[in-house]
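Of the protein chains in this complex, one is absent; all others appear in place.
Letters A, B and C mark the chains in the order given here, with residues in each chain numbered from 1 onward.
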Amino acid sequence: MTTSVPRPKADAEPTAVRAVLSMLWADKFATVAVIFLAVVLFCAIFGPWLLDAVATKQNLRGRNAPPFDFTRGWLFWLGGDALGRPLLARIVVAAQNTMMVAAGAVAASMVIGSALGLIAGYSRGRASQIIPRLADVIMSFPSLLLAVIVLYMLEPSVTNIILVLAITRIPVYLRTTRAEVLEVRERMFVQAARVMGASDTRIIFRHILPIVMPTLLTIATLDFAFVMLAESSLSFLGIGIQAPEITWGLMVSQGRPYMTNAWWLSFWPGLAIVLTTLSLNLLSNWLRVALDPTQRWRLEMGARKNG
Amino acid sequence: MRKFLGKRAVASAVSLLLLIVMVFFLSRLTGDPTQLYLPVDASLEAREKFRELHGLNDPLMVQFGRYVVDLAQLDFGDSIRKARPALDVVLEAFKWTLALALITMALVTVAAIVVGSLAAFRVGGLFDRVATFFSLIGASAPDFWIAIVAIVLFSVNLGWLPTSGTGTIWHWILPISVLFIRPFGLILQVVRGAMITALSSAYVKTARAKGVRPRPVIFVHALRNGMLPVITVIGDQAAGMLNGAVVVETIFGFPGVGKLMIDSILQRDFAVVLAAIMVTAIAIFLMNILIDIAYAVLDPRIRY
Amino acid sequence: MADHLLEVRNLSVTFHTVRGPVHAVRNVSWHLDRGEVLAILGESGSGKSVSAAAIMDLIDCPPGEITSGACLFEGRDLLKMGVEERRAINGKRIAMIFQDPLSHLNPVYSVGWQIEETLVIHGTPKAKAQTETLALLAKVGIPDPAGSARKYPHQFSGGQRQRLMIAMALALRPDILIADEPTTALDVTVQAQILALLETLQHETGMGLLLITHDLGVVAEVADRVVVMNAGEIVEQGTAADVYANPQHPYTKRLIGAAPGKGAMAPDRTGKVVPLLEVTGLRKSYGAFAALQDASFTLEEGETVAIVGESGSGKSTLAKCLLRLEEPTGGKAIYKGRDLLALSPVELYAMRRDIQMVFQDPTQSLNPRMSVYDLISEAWVIHPDILPKVRWRARVAELLDQVGLTPEHMHRYPHQFSGGQRQRIAIARALALEPRIIVCDEAVSALDVSIQAQVIDLLDGLRKRLGLSYIFIAHDLPVVRDFADRVIVMQGGRIVEQGSVRQIFEAPREAYTRNLLAASLDPDPAVQAARRKARLTESLTA
Partner (left out) sequence: MRSVYARLLGGIAAFAVAGPVLAADTDIIIALNEELEVVEPCMASQSNIGRVILQNISETLTELDTSNGALKGRLAESWEAADADTWRFKLRSGVTFSDGSAFGADDVKASIERTLSDKLTCEIGAKFFGGMKITAEVVDDGTIDITSDPAQPILPLLMSTLTIVPAETPLEFTRTPVGTGPYVLSEWNAGQSIVLDRREGYWGEQPVVTKATYVFRSDDAVRAAMVGTGEADIVPLINQNDATNPATDFSYPNSETTYLRVDNTIAPLNDIRIRKAMNMAVDRDAFLGTLIPADAIKATHMVPPSTLGWNKDLAPLAFDVEGAKALVEEARAAGVPVDTEIEMVCRTGNFPNVTEVCEALQQMFADVGLNVKLTMMEVAEWIQVYSKPFAEDRGPRMVMAMHDNNRGDPVFSMFFKYACEGVQSGICDADLDKMIADATAATGDARGPAWSPVFAKVHNDIVADVFLFHMVGFSRVSERLDFTPTIATNSELQLSQIKLK
């Protein structure tokens, strides 16, 4: 922000980090979730770089190799897909697109949605009337139609899927932000800032946004999971990302015809989605408690007992 | 109240109008139904004839004008594919969607409230952990995945339930169960959160000081207060369901509006798409009013 | 020993937090007899409410833990009883009322239903409960009992809500009533009524009344005996009169010493009168409702003008209009020859430097996500011409020093401070702009008495040193008496009386002012006893 002042934080920083870590440690589920998410993140960043070549190596005569065949090397531990490609490697490589779609859609919808929500909630003029209507329209606009429109006019690339999913999620952030801003703008410290002569921009970005942010972040974690599932549904309906691009959702829907005779094709990527969304949900639950001063003792208690 | 309803109706009408305009023009950017309707070998003359017959050669504005004029007379146009009034087609499908949504949401609401409240009562207890964990797993899995596993398990292997279709009450069990899982997980979490807040509030302290038993403390004192945020989420979920459960409808061969919508979109049957959007949007609008009324009923502080 | 109606013996309660266990109360013992009023006096954080919570089974375990002690009710230890047994005592034998009745009444049920519930869960038949509810409502002075029973808590005033709580608590004629800060946040006149009501009811039923309060005046008015608590321990106990007249413990002495309304009043100002701010005909209406009507007054340089009045009198509206947080409907406020109320946004921005405000609740008026440094230096971010950036740190340190904090506090966040320290930060923030006028809107109302006194001292010192003028909005008359030069009394959006502090306190002209003064409680039990006698004779002669 505008007040970037050099300040010694030597004493505050490590204890804060340690407090967060100990609160995290207090919730074992959340700890496991964070570790799992870190692994996913690692795969998303380095996966394609490490494994892209093996993940696309086809072998038509060795297709649908069953899992747990430890004679074929670790890449085939989870089995092979319909083109004989190792599933494990593909899941690792697909993490990148999956995460990019989810993170991109969530980030874009959060930025746009909360910006519109800030305007709608803070202004008392016409914008406060029009923007909520806009949200209504987007809400009633079938996301499938939107997907078809965007993917027809553009092409079914990762970017455009992000665009589609982002647009459909905008109202969530818009409505939440607006509702919170309506409340926060009446708070005492906002008035105090106005008394000092702070501009609207300053009040919005320095005083209101930081208060609304934790709520938005909690929604974003949940939405991250939602977006992954939505992307998978779009692939299922044939209007999502298409091969040779690769995402977990696409892998699940591609494995669908084999569900009765080669379950592993859709099971492993499905499990990856389940575990990731589950981790995010657990993390968000933990965040909700950790960010709420009236609930935080639950974690602090646990930390004391276990630490 | 009447004034409020009037205001809401006007606001919704504006949104609806905007929606119609957007859908009308945007959907026509996705191409011409001619080639999809006619066989690929159809001659250029045959295509021309088809376009002429369905007024697709007119400028877009003319087509829109014609649509609006018809709409003013409650004529939603004919489905090109089905050669029937689009509204008939949509309403036929919508009644299935409505039934499915109502039953599912009723079950979800009751189940989520009971389980969520009990989980909130002993936060971090065994019941809380088990309920939270399994509801989250359910809510995290792709729905088509669950649907097919359920069919393979309960219909093919165990033979307890029919795989798909409509007809008997047994046919409803699998689609409802699959549809149930995600909103249940979500609403359960919201109920749990809201109830934790409500149970730590001052009036619950009063109730305990009065000697109220734990169960009425949860289900009488805290629940009604905790319901307000829950209702919002129930509304959002129900709205999603009224838009049709495409995946579940597709897999279970359930003739709802979601399947109709995706088919019509893919076939560029614009009249049906528009009619479906309008019917579902109006249904969602009515449901939102119901939700506002529910707010007022639950919380006497809210008066419109 | 077992003769006492209620006896707490060696109670210790610990709350577990991340910073280790907090011993909320340690080895607390006291007792209460039938027909007696016992006050537990203490400031926030003293643990004065904890023993009551233990009695009512309201301590959540975890994080709380009762580490030792007993709560004997008629000789039986409540802490060893089964859940169902305690439930049967709660509400029936021992009842409790709380501070903030609005949040303690369930907002979504009618008040009639809530009172009935108390009766029904303890065995009264439904029909009987209904008639009894109406009788109770009448008894606690709620008008139109039948109609009111169907209303919801938010439809009543603060005082009425406390009456409703009392009706609910007394429904089953309990042996003990625990009242936890029952009159805090109520207007003085309403406070007097509630205390009178409690007293009357106690006489009628002969119950024991346990009063938990921070207010010496309340103790003086109603208590027979008093237990003084500090930091989880009992420091002193005895009869109310004894403890006040002859405090033993240093803490008690300090507490009594800090009670406002004892010092000398400011002399009437004489000499050259320099009006700094001249307000004429200030009006504000919301639709048809006139929140503020035709307010006119002046503020002189270096002067403190107090605005007093009960809630809804329009005193906060006046402040907000002056600061343009609300746009006034009409009137003028001339400052340095310009009308504040007609300034353009750009002019207003410049004017902000001169007039600052300190709000009631520092917890809410300080952005919780900004450090003290950010909070104070924000003034210079907004008005960059005041101070070059290189000098910010030094100046923040200086300001903190001025308000009695140390420069090390600069990098902490508001929640790491106590209430009084937070209000000092808020004052430092106001001073950062080097204003001429500071509007204090109930700036000390939320603070404990000892802290209150310190903050008032601070404000007074700053006035002398920096030549500030204050508009001091308050409902607490003793504080005003100590601090103000002149007093404006407001009622229903109008100024009913204004004059020098002596004039208002010693020779009030208006009946309203006199009522206000009469209702204000004196910390000295002897004074209160005398007043009661006077009231009694007054009512007898009338």
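Quick note on the criterion: a contact is a pair of C-beta atoms (placed from the backbone, for glycine too) under 8 Å apart; a residue touches a chain by one contact, two chains touch by 3 or more.
What you see is a predicted model; the values in this text were computed from it and never measured.
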| item | value |
| --- | --- |
| Among shown chains, those touching the left-out chain | A, B |
| Identified contact with the non-displayed chain, of A:36, A:77, A:152 or A:205 | A:152 |
| Contact footprint on subunit A, counting only the chain that is left out | 56, 58, 60-61, 63, 82-83, 148, 151-152, 155-156, 238-239, 242-244, 254, 256-261 |
| Residues of subunit B in contact with the chain not shown | 30-31, 35-46, 49-50, 53, 79, 81-84, 89, 92-93, 96, 99, 102-103, 148, 151-152, 155-156, 159, 162-169, 171-172, 250-253, 255, 259-260, 266-268 |
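What we mean here is this: only the chains that are shown with their structure count from here on.
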| item | value |
| --- | --- |
| Result of counting contacting C-beta pairs for B-C and A-C, higher pair | A-C |
| Chain whose average C-alpha position is farthest from subunit A's own | C |
| Geometric centre distance via CA averages, subunit B-subunit A, whole Å | 23 |
| Subunit A and subunit C: spacing of chain centres that average the CA atoms, whole Å | 46 |
| Centre distance in Å when subunit B and subunit C are each reduced to the mean of their C-alpha atoms | 50 |
| Contacts with 2+ other chains: residues of subunit A | none |
| Residues of subunit B that touch subunit A when the two form their complex | 11-12, 14-16, 18-19, 22-23, 26-27, 29-31, 123-124, 132-133, 136-137, 139-145, 148-149, 152, 189, 193, 196, 200, 239, 243, 246-247, 250, 261-262, 265-266, 273, 276-277, 280-281, 284 |
| Complex contact set, residues of subunit C against subunit B | 56-58, 87-92, 95-96, 98, 100, 103-110, 117-118, 121-122, 152, 154, 165, 168 |
| In the complex with subunit B, residue positions of subunit A that touch it | 29, 133, 136-137, 139-142, 144-145, 148-149, 152-153, 225, 229, 232-233, 236-237, 239, 249, 252-253, 256, 259-260, 266, 270, 273-278, 281-282, 285, 288, 294-295, 298 |
